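A single protein chain has been omitted from the complex, and every remaining protein chain is retained in its original position.
Entry: subunit A
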Amino acid sequence: MAIHPVHLTVNGHLEQVNVPSNMTLLVLLREVLALTGTKNGCSAGECGACTVLLNGEPVNSCMVLAVECDGAEVTTVEGLANDRQLDPVQEAIIQAGGVQCGFCTPGVLISSRALLNRNPEPSEEEIKEALVGNLCRCTGYFRIIEAVKQAAKG
């Protein structure tokens, strides 16, 4: 299989990697760069556990080929906190009790951050819409939605 050189920025760090044609961004992050905070829940773009920001937009990283990411900027859950200072949405999800097993949490946080970046004062319906692609089996979503509201208030 053909190998492609790819340059990309992940959580502010420039990375140079050689990736096979069929490697997904999720596999690149988890297995090549050892950024295992991004989770693999279905490998089919259906559960949202692997959501990352790709050039500022939330994407299912299992549905993006690594080779497409040449020159891209990627933010994963590991890139949300700034020098141990948690992002407001991370802080809020702890305070609101929106974390249980934690497996959907990285994807939920990224989708929430993306929402707040484009819409700093979302309504409850807009929050639900932004999170509809992030499946959570534990919380019933109530406390996650509350966390996004709290983070928006700042």
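Basically, contacts are C-beta pairs under 8 Å (C-beta built on N, C-alpha and C of every residue); 3 or more make two chains touch, one makes a residue touch a chain; residues count from 1.
Criterion: contacts and distances are computed from a predicted model.
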- Query: The chain that is not shown, which UniProt protein name from "Phenylacetate-CoA oxygenase subunit PaaC", "Xanthine dehydrogenase, molybdenum binding subunit apoprotein", "Sarcosine oxidase subunit beta" or "Glycerol operon regulatory protein" does it carry?
  - Reply: "Xanthine dehydrogenase, molybdenum binding subunit apoprotein"
- Message: For the chain left out of this view, which of A:V99, A:L116 or A:A152 touches it?
- Response: A:V99
- Residues of subunit A in contact with the chain not shown: 30, 34-44, 46-47, 49, 76-78, 80-81, 86, 90, 93-95, 97, 99-106, 109, 127-129, 131-145
